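Down below is the structure, laid out as structure tokens.
Only one protein chain is missing from this complex, and each of the others stays in its spot.
Right, chain A next:
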Amino acid sequence: MADPNERNGDNERKSGSADDADLSARLQSLDARISQASAQRAEAEPRPRPTSNSSALGQAFRLSAEFVAGVAAGGILGWIVDRLFGTSPWGLIVCLILGFCAGMLNLMRAAGMVKAARYDDKR
């Protein structure tokens, strides 16, 4: 907090001094250059939305977790369905199989084989 205040004080005391005008002019031109450069960078690389751009190790851990999570979610859903409707064991069986499919879908999405979760990209 101390620095900007001090500078403001300085500004008032020797307002209009050549030093000050020079500094603010340089700051302004720097600002302009920075914004120009970052705009250029943004244009130059319109990056696709990343599913994962970490290292291979991170990717390997990610893929395994995606698949296990799909099966687990299917299992939990099936167990809940069975408890609610008393359809044991059919809810668990069907939902585990569907969970397996969902795990595969997760896996292929994480690996980028199915494009970013949206079928309707084709539209």
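Just so we're on the same page, a residue touches a chain if its C-beta (ideal position, glycine included) is under 8 Å from a C-beta of that chain, and two chains touch if they have at least 3 such contacts; residues count from 1.
We adopt the following convention: contacts and distances are computed from a predicted model.
Of "ABC transporter permease", "Helix-turn-helix transcriptional regulator", "Phosphopantetheine binding protein" or "ATP synthase subunit a", only "ATP synthase subunit a" is the UniProt protein name of the chain excluded from the display. By the touch rule set out above, chain A reaches the unshown chain at residues 1-4, 47, 49-55, 57-58, 61-62, 65-66, 68-70, 72-74, 76-77, 95, 98-99, 101-103, 105-106, 117-120, 122-123.
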